[in-house]
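Before we start, here is the structure in question, set down as structure tokens.
What you see is the complex with one protein chain gone and the rest in place.
Chains: A and B, in written order; residue numbering restarts at 1 for each.
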Amino acid sequence: MNPMMRCAEALGFRPRLRVTVVWMLLILATLLSWDSARHSATHRLLASAVLVIAFVKARLIGVEFMELRVAPIALRAAFELWAIGACAVLLALYWLHPAL
Amino acid sequence: MSGESRPHYAAELVCAWMGLAAMGVIFVGIWPLMHFFPPLDPALTAREVAAIYRSNATGIIVGGMCMLGASSMLMPFYCALALQVARMEAPSKLWTYSLLTTSVMGFVPLIIAEMLFSTAAYRPDRSDEIIRVLNDFGFIMFVGPSLPGTVQMLSVAIPVLADRRAQPVFPRWVGYLNVWTAILATPGCLVTLFLHGPFAWNGAISFWVAFIAFGIWMMVNFWAMRGALLRQISAPSD
Partner (left out) sequence: MDAAGPAARTRTHVPGEPGLWVLILGDLLAFSAFFGVFMYHRAQRPALYAASQTMLGAAFGLFNTLLLLTSSWFVALAVAAARSGTRPRVLRLLLAAIGCGAAFVASKALEWGSRIAQGITLNTDEFFTFYYMLTGFHLVHVLIGIAVLGYLFNRSRRPEPGPGYAAVMEGGAAFWHLVDLLWVLLFAVLYLVK
């Protein structure tokens, strides 16, 4: 009778555990990036890694929190394509500039 | 019943098409005629600006006339759009009136911009500084007043999203698109803060993003209007 219960079925069991694990991963990735960035003043590869990690976090938020995991393939694909494309373009633009 | 109501739907459809044609005329005015697409660089010196106005005086004036005429042709388009909004929110007329008033608000600066450009080109022997002031004023008018556009687009978005009938007048995603273009139209209001960069009147964000957003808005809303009107025309009863 509850349309929300249908979604609960589709999402798999223990949704609360799942989102909590995702949250912990996001926090960890944030702290890791923060620490790397502090030591990456002149290391472009490290900065690139930080950017990629940011997009991995963004993708995680989209797929898990925004529940794109259970979305129709077209929507999911559009999001993933955006993530890959935007990350690639920003990385390319980052490497455009001469090393300091 | 439907035989009597059809002619006015046909008239609204014509106005919708006229809106597209008007945008085309404005574009012809701005680009090939005035050479103001993309807009002139705000950082140009008075001498450079005056030289541009003196060398292309006729183009600027005729282009300005295109802008002026076409802006007037656009008003029936907005009225046809407002009639669709009125259907969505009937019996209320709040967003209908909001759309109409912000449409007028949004296009008056365009008309003023045209007149300022034309005035700048009118007397070539005027001093460079005065020509540049008129140019500044014109472009600030042209790009700056973007917030009426934001409210205008929200005035379409809100009734579309509030429309709860089984066959909505406009598809729901058109409402969300109007919210998106409304957000993208906002940076234009910042042009007076910058003489260069992406937020200046010729900048990537204040001009180009807003221009593209408005183009998308126009095409999507025209398409939605056309669909709604065709359904109205072919419906057995109103």
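Methods note: contacts are C-beta pairs under 8 Å (C-beta built on N, C-alpha and C of every residue); 3 or more make two chains touch, one makes a residue touch a chain.
Note that the structure is predicted; figures quoted are calculated from it, not measured.
Asks: Can you tell me which of B:Arg47, B:Arg123 or B:Arg172 touches the chain that was removed from the display?
Replies: Of the listed residues, the one touching the omitted chain is B:Arg172.
Asks: In terms of residues, what is the contact footprint of the unshown chain on chain A?
Replies: Spelled out for chain A, the touching residues are 1-10, 12, 15-16, 19-20, 22-23, 26-27, 30, 33-34, 37, 40-42, 47, 50-51, 53-55, 57-58, 61-62, 64-68, 70-73, 75, 78-79, 82, 86, 89-90, 93-94, 96-98, 100.
Asks: Mind pulling the chain B residues that touch the left-out chain?
Replies: Against the left-out chain, chain B lists 171-177, 179-180, 183-184, 186-187, 190, 193-194, 197-199, 204-205, 209.
Convention: only the chains that are shown with their structure count from here on.
Asks: Counting in whole Å, what is the centre-to-centre distance of chain A and chain B, each centre being its mean C-alpha position?
Replies: 37
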